[in-house]
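For this depiction, one protein chain was excluded, whereas all remaining protein chains were kept in their positions.
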Amino acid sequence: MIKPNLQRVASIVTVAALTLSLNAAVAGDMIINGEISLVHETEAPAHLENISTIYSGWNYRAKETQALQLDDFDNPGFLFVDQAIDQWEVVEGEAGKSCAACHTGGVEEFAGLRAVLPRYDEEAGGIQSMEDYINECRTDRMQADAWKWSESKMTAMTALIGLQSRGMPVNVAIDGDAAEAWELGKEIYYQPVGQLDMACASCHEDNYNTYIRADFLSQGQTNGFPAYRLKNAKLNSIHARFKGCMKNIRATPYKEGSDEFRALELYVASRGNGLSVEGTSVRN
Amino acid sequence: MQFTRRDALIIGAGATTVALFPMQAFAAASDDEIMAFTGGADVTEGGIVLTAPEIAENGNTVPVAVSAPGAVSIILIATGNPNPKVAKFTFGPLAGSQDASTRIRLAGTQELIAVAQMADGTFARDSSIVKVTIGGCGG
Partner (left out) sequence: MAIGVKPRVKVPKTASAGDVITIKTLISHKMESGQRKDSDGNRIPQSIINTFSCDFNGQNVITVSLSGAISTNPYFQFKAIVPESGDFVFTWNDDDGSVYTETKTISVG
């Protein structure tokens, strides 16, 4: 959206502000490999009071960045998916097992899982994110060491498993056993924090489709995570992103893998209910 | 004299112009690279196409492409990078065309130059200014 003349004058004195003509969240079709059509714009779920249409973060990127995600070969995130495919066969831990040893149907067994996570898990007695399930397998069944929440092997594995749900609509439960965590997540989302006294909503609900300096604000959806970011040339987990955002507003971030972030992850995922799971996305 | 807002704007614009085009500092190094490639021969416009985005969302990964039918080799120079040399593509007998795409790092807004050595020994060039955005809360 080209801003009027006043913006032009202001941009001369602002080093980073350039007249960018990205069109706000209006993007072409999102078709991967010429075959898989993804929903990247749809009606907002009922629980969202202040937003009527939800958009994937893909819509907000420059067309060159968008193009990177449309082909599995061009998508740099797939280098990590390949690594996870290799890791699937690696025996680790006292039990002498690899992922393949138990999951004899292959990673395809996990079709549909990404779309419903995070979720309330009866056995665990609380909300589980995908990282929790992976580590539970590793520590309990493989008797191997847990992976750190955002380490390279973990994000690669969440990318591989997430890929199995690509194209399916995000559909996390927000009621029943999940309600309590969902309410907590919602509270965190709207609570202003930090030196800059901002909440997630300050940018991602009140100001999406506008610029903060040279950044084009999205709705902060998570359907594309883990995201390959051009900025750090690697896959980024949801909690790592939450942490980064909190640091940017000069708040003390919650820890990756904390209950607060799980609750927030559930709430944020529910704001995207209806968008397609993107597998591994490419973002700035 | 009263220091007015207009004065501040003008001073700011001057400072900003330098900041926006750091390539002034690296111009000599870029010329050296091109000279080393051409040996001082004339370089004409046309016969080579450099494709680069007008605005690069992130300076870390900027997709670019070069195309010069009939070229022997092509060099890519980033005039605003601390080391202007980006790549040199040399086409062999089984090249299906004399073009190539890659992804590069740009330190800031700058002019990108591509120079091709054609089969007949002449040189051709194309250039493109790429704006590299910085800042915001990308984190």
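Think of it as A and B in the order they're written, each chain with its own count starting at 1.
Definition applied: contacts are C-beta pairs under 8 Å (C-beta built on N, C-alpha and C of every residue); 3 or more make two chains touch, one makes a residue touch a chain.
Model, not experiment: these values are computed from the prediction.
Every shown chain that the unseen chain touches in the whole complex is listed here: A, B. Per the touch definition above, the residue from B:T38, B:N60 or B:S128 contacting the chain not shown is B:N60.
Screening B:A29, B:V43, B:A100 or B:I134 against the full complex identifies B:A100 as the residue touching the chain left out.
Contact between chain A and the unshown chain involves residues 73-74, 76, 78-79, 82-83, 233. Listed by residue number, the positions of chain B touching the unshown chain are 60-62, 65, 78, 81-83, 85-97, 99-106.
Going forward, only the chains that are shown with their structure count from here on.
Centroids of chain A and chain B (each the mean of its C-alpha atoms) stand 34 Å apart. On chain A, the positions that touch chain B within their shared complex are 9, 12-16, 18, 20, 61-62, 64-65, 67-68, 76, 203, 211-216, 230-233, 241, 244-245, 247-249, 284. Of all residues in chain B, only 8-9, 12-13, 16, 19-20, 53, 55-58, 60-63, 131, 133-139 touch chain A in the complex they form.
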